[in-house]
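Worksheet: one structure, shown below.
The other protein chains are all here in position, but one chain of the complex has been omitted.
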Amino acid sequence: MARLPISSFSVPKLKDLPKDVRARIKLVQEKTGFVPNVFLVLARRPDEFRAFFAYYDALISKESGLSKAEKEMIVVATSAANQCTYCVVAHGALLRIFSNNPLLGDQVAINHRTADLSPRERAMLDVAMKLAREPQCFGEDDVEELLAHGFTREDVWDIGAITAFFALSNRMAHLSAMRPNDEFYAMGRTPRKKSG
Amino acid sequence: MARLPISSFSVPKLKDLPKDVRARIKLVQEKTGFVPNVFLVLARRPDEFRAFFAYYDALISKESGLSKAEKEMIVVATSAANQCTYCVVAHGALLRIFSNNPLLGDQVAINHRTADLSPRERAMLDVAMKLAREPQCFGEDDVEELLAHGFTREDVWDIGAITAFFALSNRMAHLSAMRPNDEFYAMGRTPRKKSG
Amino acid sequence: MARLPISSFSVPKLKDLPKDVRARIKLVQEKTGFVPNVFLVLARRPDEFRAFFAYYDALISKESGLSKAEKEMIVVATSAANQCTYCVVAHGALLRIFSNNPLLGDQVAINHRTADLSPRERAMLDVAMKLAREPQCFGEDDVEELLAHGFTREDVWDIGAITAFFALSNRMAHLSAMRPNDEFYAMGRTPRKKSG
Amino acid sequence: MARLPISSFSVPKLKDLPKDVRARIKLVQEKTGFVPNVFLVLARRPDEFRAFFAYYDALISKESGLSKAEKEMIVVATSAANQCTYCVVAHGALLRIFSNNPLLGDQVAINHRTADLSPRERAMLDVAMKLAREPQCFGEDDVEELLAHGFTREDVWDIGAITAFFALSNRMAHLSAMRPNDEFYAMGRTPRKKSG
Amino acid sequence: MARLPISSFSVPKLKDLPKDVRARIKLVQEKTGFVPNVFLVLARRPDEFRAFFAYYDALISKESGLSKAEKEMIVVATSAANQCTYCVVAHGALLRIFSNNPLLGDQVAINHRTADLSPRERAMLDVAMKLAREPQCFGEDDVEELLAHGFTREDVWDIGAITAFFALSNRMAHLSAMRPNDEFYAMGRTPRKKSG
Partner (left out) sequence: MARLPISSFSVPKLKDLPKDVRARIKLVQEKTGFVPNVFLVLARRPDEFRAFFAYYDALISKESGLSKAEKEMIVVATSAANQCTYCVVAHGALLRIFSNNPLLGDQVAINHRTADLSPRERAMLDVAMKLAREPQCFGEDDVEELLAHGFTREDVWDIGAITAFFALSNRMAHLSAMRPNDEFYAMGRTPRKKSG
């Protein structure tokens, strides 16, 4: 078995990167314990790197009507529809962690219809999958469906915008044959005990 | 989040099952440490149960030109194409174990094209995926492609027959909303040390 | 025009086959008047042969809530979706015979939506086609639809299991380029007179 | 089982039709022994009727570089791709008759890839199927492929134009739920003896 | 950039054409100011030319329950589904002119779901698109949908027949790599002032 590299494009050395890019990478390393490959693979184009993570922060890092777990569900389901190994593996880990459910990452990736989800979550993913795969069919009836499940219009925008951002993300990963870090595969596979 | 049951059909009690069916279930329990749900879900129809596992044994349990890991690759890739949660989760575990590679189950399930595979393994999965998804397009050129990668005609039959059997298996799992045992998700996630 | 052989794999001689396999073949020959090629093509792997026909008997030969004609409708419609020449031709003949309707085999094979079917039969085939082609979309709503047309849950299992078995069968036929016997094409093309 | 009518639209009485339309219908009746339903179903719009059969005559009835059997192969294969019951049943009969091969109608309808065809016929149908299903992908490479199999550019036009005409024909049949005459199903099922 | 010719097949000289074909071409030239390439490309087969334009006249040129703009909407939407450059460009011009709306040609070609259409027009195009792309799924429920929007059964026939005719037309254009005249692109891009 061949072990593939982290990118099919050249990967810059950290020391050659602009200061702010390096700072962003250092930050994630401290928080996560390692540098997720997406940071290294995209760093070769600093302006695109900055825009990518600014967009990511605006959608994923900021507080919103969607929970952290709900956001990761959208990422995992739509990235699986695009067969994006990097995003499914990395965000599958985050979904396990944020939901404190070691089964949910795989369930949502393989078939969201049979995952252990609430009707609200199922409706959210049905619409996200439509926008991911047949965006031309998205319409006001999809918005109505989400409102009927208790989402606000701002939530609808978040669901759509996260789906849209990972449509980009998945394609950057396919373009560069981006390899997920080995660490992601095993993360969050044991549920945390509830404190008390 | 709702936790779904192991089947949408009734599941018989072990004590109500024919002796040979019970014996088969006891055997797998001793070997695996738990009873994979597929045994419980299919047991309600003993004749179908017997035929299903006789077929399984003839293709998967017996020795052949394909390694155990290669067989599981076929199962995982084609079951993922059918979004079959049971088969991907259960056989993903077996693939990790037989390949002694904790990454391979997820890689093959998400996108076999970007998995850490040899050209031979990639060719095998390309043909299996075609037979799974567009069986009407399978032809002698696919056989030639496999022979060119060192497979024998008997290996080709094995690759095709395993794909065919899981086309059945996946549909039985979808029919019954078959739920994978929680145990499968975490199995084989740490590579075994090489003895010596 | 080239006349293709009955299989792209080697076909064993009857005298070289295990006794029980030979007996099964003799039985069908006596009943049908000729040996359907599927018996000869699969006989090269006696264990798989036994499992295949045990499964077939459990689903097709045994009595159940579905009529013989209904079972053949499922086989013909789903095999046509997979463009499986062997199964459409052989089971088209059986459908003509069991329904005593010389048109129904072709109608169901070409487009079950425009065949002369009752609403119950149409609903049955709609669900079978979904499980054949997009098994990941099969769900409890499909079960409900069938129950609403008077099927029992056991009937639903039969409909699903027959579809699943022919998903296997069709792929074995494509794998081996299995050729239907010439006899099947013309069988059942004249309706039987009603006795009395 | 419900027996569907020959059209979901009103069908005019013969006596109410313009003289030339009636004459055309009488002609086919004398030749075939019955009136194929397509004549009755389309007669409600005499101008469209005239244009339809003028087009049909220009492509199918006239002599050309393609044999009568080759033309019917194109009609049957592409109509099967559109699941058009009328055209597959009616032209399947003509294909059996013109090829003097009682198997070929069903073989081409179910899967032209596994039919008893010469490489030239197979190439012809591969291109016709592309133009029928993904016309936007047809290109000069398809023309080259046909020329390499001995077709002339005029033959290519015929292949394409017949495919195009039945793209129309199939849709008129679906629009009107056009029912094939019962007679077609059994025609040509016994090969004619060779004279001499 | 290469400028492609008007056809990949030979184009006859006007003087070599039969008198009636030449007369038809002269007529359109006088009316339009130039000869649309479809006339020149199809003229090489006079019988097919005559049938084609007789059909066109019966469906498009004659008065019917559909407005001229509605007919062109059907042509543009279904031709765009087939990615037919000739028909989208030529009939996009006619749609702009007949609707006196310089935006509508492009809107309907790109995505009829987001075009400035009435519910009646949207319903008409939804059904036409189904018949164009999945004709086997067209059924009585589609007819009912159109009747509910105020169309008559004769209108339904027109909608279906126009869709069917352009299924042919689009394939002839793809077959011959038919190039739209440059003039069409700019026609109707400025709305006419209302007189009075």
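Labels A, B, C, D and E are assigned to the chains in the order they are written; within every chain, residues are numbered from 1.
The rule is simple: a contact is a pair of C-beta atoms (placed from the backbone, for glycine too) under 8 Å apart; a residue touches a chain by one contact, two chains touch by 3 or more.
In this text the structure is predicted, and so the values were computed from the model without any measurement.
Undergrad: Check the options A:39, A:52, A:98 or A:151 and report the residue that touches the missing chain.
TA: A:52
Undergrad: Out of A:36, A:105, A:160 or A:188, which residue would touch the omitted chain in the full complex?
TA: Answer from the full complex: A:160 touches the omitted chain.
Undergrad: In the full complex, which bits of subunit D touch the chain not displayed? Write them out.
TA: 136-137, 139
Undergrad: If the hidden chain were put back, which residues of subunit B would touch it?
TA: Output for subunit B: 111, 113.
Undergrad: Of the residues in subunit A, which ones touch the absent chain?
TA: 8-9, 45, 47-48, 50-52, 54-55, 57-59, 62, 82-84, 131-132, 135-136, 138-140, 143, 153, 156-157, 160-161, 163-165, 167-172, 174-177
The rule we apply is simple: only the chains that are shown with their structure count from here on.
Undergrad: Are the two sides of the subunit D and subunit E contact the same residues or different ones, given that same means over half of the numbers occur on both copies?
TA: Interface between subunit D and subunit E is built from largely the same residues.
Undergrad: Quick check: how many Å separate the C-alpha centres of subunit D and subunit E?
TA: 25
Undergrad: Determine the centre-to-centre distance between subunit A and subunit B, using the mean Cα coordinates as centres, and give it in whole Å.
TA: 28
Undergrad: Averaging only over C-alpha atoms, locate the centres of subunit C and subunit E and give their separation in whole Å.
TA: That gives a centre separation of 44 Å.
Undergrad: What are the residue numbers in subunit E that touch two or more other chains?
TA: As it turns out, subunit E has residues touching two or more other chains at 136, 139.
Undergrad: By the touch definition up top, name every chain pair that qualifies.
TA: Listed by label, chains in contact pair as A-B, A-C, A-E, B-C, B-D, C-D, C-E, D-E.
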